[in-house]
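Only one protein chain is missing from this complex, and each of the others stays in its spot.
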C-alpha cells in the first residue's frame, strides 16, 4: 500500500506512548536486594524520571530555537515562534520547581531505607541536564568544579564528546548575541543612539542633582542619600558609554555579553513601546525568566538536599548542598540581560526617535 | 515652594501604603460579640480583603485596556501594552485561584464559630466582582438569577447606577469585537479570505474522505468513526460559511460574537505565523485565558463552599454551591474565541496568502 | 559472592533510572509519516508520558494505603503513614493540574499538524487512570458511559480482568467505610453519641429560632431568611438521625456511605480536637482533598480539550469536552465526606463528652 495510506492506520494510546517500555523502567534496588522493598524508592525513581522526561522536552525546544537564531538572517516569523517555545520552557521550569515539593514528601528517614544502594549515582550524572546548560550557553571555564574534577568526568567517551560538541557549536547565548549585534537603527544616517542616550543621561543627571540640592524637603543627609540613589555617569552608566571599559569588565569576568550586543539590548529595552520592538523585547524578557527559573530550581534543589541529608556527604561524593548553592549563585547565563536595568532611564527623559526610524518600527498597516 | 520641588519630598513605607488605614480595617464580629474571639475569623476577613484588593487591580487593568481599544483606530503600540496588562490579569487570577487553598485551611467547624454573625452578608455583595464581570462584557440577560432576583438587588442606588453605566458603555468584549471587525485583508483586491478558506476546506474534506474510504488499514466501523471525527462542511464548518446561519445561532444564544468578527478571528488564528498577526493572535489567546481562569476560579469557589457548609443555605440566603457551579458553566464571556478551534484546518491545507498581503503582514525591516 | 555483598555494588544514575529505555520511548508519528516532523508532537507525547509516570506513583501509594486499611484492625501506626501517603497523592495531583498549563502552550493549529495520526487513540485508553478510579472506589454502575459503551471496551482481556478484579476487591472507599464503622465510643456504656447530638441540635434550634423571632434587629423578611439559613431537624439534619431515611437516600443514589460510617465521620468531625481523633480527622480531610483535586483535574482537562479542538469530535470518537465535564460533575468518590459539613453544629453548642471517653481520647503522657 502507498505510504500516504499508512497515515490512516489505527494507533492505540498504549503503543503510541510506548507505555510498556515507559512503565517497565522502574527498577527499585531495594526490591532486588531487600526482603521488603523500601516503599519510597518508587517515588525517588519516578521523580527523577519525570525530570529527565522534561529535560528531553527542554532540549527539544532550546535546540529548535538555537536552530532558528543560528541563521545569518533571523526570519521575522522566527521571533514569535521562538518566544512561544522559550515561554514553554519557562512553564516547564515552573513545573520542575513545583516537583521538588513532591520529593520533599519523602522524609530523611524514608530515604535512608535505600540510600546506601545508590552509591555513587548522583544527579551530577544527568547527561541531559548538562546538555541543557551547554545549549543555553554555560561555558566550561565558568563551571564550578565538582570534587576538583571536570563536570564531565562521570560520562562515557561518547557523551563527553557530544557535550563538548555543543559547547563548541553556537549556544543560545551566542546566537542571541549575534542577532543583537545586527540590530539596525543603532546608528542610522545622522542618528547615533548612544550619543542621544548619553546626552539625555547628562541632562537628566544635571537636572536631578540641581533639584535635589535645592529642595527644602530634604535634610542634608537625605540629599546625600538621594544623590547616591540617583547615581552618576561615572559609576553605573560608565561602562556602557565606554567600549574600552566594557572590554576590561569582560576580561575581568564581570560581564560576558559583547559591547555591541549590550547597546542593542539597551536600545530595545528603552524603545520597546515601538510596535516592531515589542517581540524582540519580549524575547529578552523570556531569556531572563529562563535564567531566573533555572537559578530558582538550583536554589530549591539545594534546600531539598539539605533537608534530606543535612551535612552528610552525597551519594556522588560531594557536599551536595554546598555545590548546588554555589551553582545557584554562579551559573547564571543571561545575567547581563538582567543588568540592562541598571542602565535604564525614565521614559520622560528618553530622547525621541527620529520619525524615519519610528516609521520603520511601526506596522505596515493600521487596525 | 514650586510644585516640581514636591517631587523630592520624603515618603515613608508606612504612609505611602496607607498601612494604618489598611491594617486597621479588620473588625472581627466575634471579637465584638463573644467573650473569646473566634481565631479563624481574622483569616476569613483577610482572605476576602485580599480578594478585593486584587479585584481593584484587575479593574484598573481592564479599564485601561478597554480605554485603548475603545478608539476608532487602535494604535499599534496599544496591542503590546494591552497584552501585557491582560497577561497581568491572568497572573492575578492564578493567584486568586491559589488563594482558595488558604481559605480551605479553615475547617467547617472553625467557620461555625462565627458564621452566624455574618447574615446576610455574602460574596454576592461584592461590588467590584460585578464590576469586573460587566467590564469584561457579561450581559445582564445572560446572568443567572440569584434567589430569583436581579444580581444588583444587594447594592445601593449609586452602585446600581455605576454597574448599569458600565453595562451600557463599551465592554472589553464589544471593544475587541469592533476591532476584529475592522481587520484588514479579509477582502483585499481580488482576494477573498472566506472563499479561499471554503475551497481549501472542500479540497481537504474530499481528499480525506477518499483516503479514509480507500485505506486497508481501517475496518468499516473504524472508517465510519474516522469520517465522523473529520466532520463536514454541513456540520461544524457550516455556520461560519453562512452569515444567515450565524445570525440564527446568535438569536438562539448559541454564539454572541458577530459574523464579521468571527471571520476575522479565524483569519488571525490561521495566519498567526505572519509577523504582524502574532500580537493580535496573542491578544485573542490572552482573552481565552482570562475566561478560563475566571471559570476555574468559580469552579474552585463552588468546591470550597461545598466543603465549608455542605448543603446548608448560605449566609446570603442561597445555595452557594449550586449557584456558583452554574455560573462556572454559564458565565463565559469569550467562549466564541474558544470556539474558533472548531473551524481550524491543518497548516498543510492552508491556502497561501497573496504576496501583496504577506508583504504587508511582514515587518518593515529585517534583523 | 554473598547476596549481602551485592548491596555494595556501584550504580550509575543512567542505569538506575533506566534512562536509555525511558528516553527512547518517544516515537512521534509525524517523524515517521511526514517529511518534516511536527515540532509539538514531542510535547504531546511527553506530557502524556509524564501523566502516566505519576499515575503509576499514585497507584503505588493508594494500593499501599488500601493494604493498610483492609486489615480487620488498622494498626495505629498506619494512620499517620496513610495520611502521609495520601497527602503525597494530593501533592502529585496538584502537579498534574499544573501540567495542563504546559499542554496549553500548544496551540490548536499546532495540534492539527499531527492530530490526524492519532486515531483512534485517546486518553480514554489510559489503563492506569481507570485503575486509580477503581482503587479509590468508583463503581461501574456510577460511571458515565462513553459512546454508549462500557468504559473498559478499549482494553484487552487481561487488562479488563485486572480492572474488574480491583472493582471486586476492597477499594479505598470501602476500606475507610469499614474502618469508620468500627469507630469506638459512638455508644459506650450509658453514652449514646447520636442521642446527645440530637438533644444538642434541638436545644440549639429552639434557642436560635426564639432569638431570631424576638430580635428587633431584623425585619420580618430578614427573619424568614435567617430561619431558612438556620435550617431545621426536618430538613438537613433529618437523614442522619433516621436510619431508614438514610437507607432510602442510599437506594436513591443520593448517598453512598453507610449509616454507621456516616455517624462515625460526624463524631470524628465534631470531636476532632480530642488528641487521638486528630489523625482520623486529618485522614478524612485528605480524602476530601483527593476527591477535590481529581475533580479539578477533570474540569481543567475538559477546559483544555475545549480550547484545543473546540466542538470537533475527539480522536477517540466522543465529544471529549462534554464527557470530561460530566465526569467532573458525577465521578465524585468521597462526596459523602464533604456532606458531613451539612450536619455540623457550632462548638459552643457541642455536648461535652463523658470524662471516661475524654480520657481514652487523650494521650497517655503529657509533654
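Note that the chains are named A, B and C in the order they appear, and that numbering of residues resets to 1 at the start of each chain.
Just so it is clear, a contact is a pair of C-beta atoms (placed from the backbone, for glycine too) under 8 Å apart; a residue touches a chain by one contact, two chains touch by 3 or more.
Because the structure is predicted, anything quoted here is derived from the model rather than measured.
Peer 1: Need the list of shown chains touched by the one chain that isn't shown.
Peer 2: A, B, C
Peer 1: For the full complex, which residue in C:88, C:226 or C:321 touches the chain that was left out?
Peer 2: Hidden-chain contact among the options goes to C:226.
Peer 1: For a quick check of understanding: of B:57, B:145 or B:213, which residue touches the chain that isn't displayed?
Peer 2: B:57
Peer 1: Taking the full complex into account, what residues of subunit A touch the chain not shown?
Peer 2: Output for subunit A: 107-109, 112-113, 115-116, 119-120, 208, 222, 225-226, 228-229, 231, 236, 269-270, 272, 285, 288, 292, 295-296, 299-300, 303, 306-315, 317, 338-348.
Peer 1: Even though one chain is hidden, which residues of subunit B still touch it in the full complex?
Peer 2: 3, 6-8, 10-14, 16-19, 21-27, 29, 33, 39, 42-43, 45-46, 48-50, 52-54, 56-57, 60, 64, 84, 87-88, 91-92, 94-95, 98-99, 101-102, 105, 107, 116-128, 154
Peer 1: At which residues does subunit C meet the chain that is not included here?
Peer 2: Contacting residues on subunit C, toward the hidden partner: 1, 4-10, 73-74, 76-77, 79-81, 179, 182-185, 211-212, 214-218, 222, 226, 272-276, 278-280, 359-367.
Following the convention adopted for this analysis, only the chains that are shown with their structure count from here on.
Peer 1: What topology does the chain touch graph have (line, ring, star, complete, other)?
Peer 2: Chain contacts: complete, every pair touches.
Peer 1: May I ask which two chains are joined by the most contacting C-beta pairs?
Peer 2: After tallying contacts for each pair, the winner is A-C.
Peer 1: Taking the mean of the CA coordinates per chain, how far is subunit A from subunit C in Å?
Peer 2: 38
Peer 1: Based only on mean CA positions, could you tell me how far subunit B sits from subunit C in angstrom?
Peer 2: Between these chains, centre-to-centre, one finds 29 Å.
Peer 1: For subunit A and subunit B, let me know how many angstrom lie between their CA-based centres, rounded off.
Peer 2: Computed value for the inter-centroid distance: 31 Å.
Peer 1: At least two partner chains per residue is the criterion; list those residues in subunit A.
Peer 2: 6-8, 10 - these are the residues of subunit A that touch more than one other chain.
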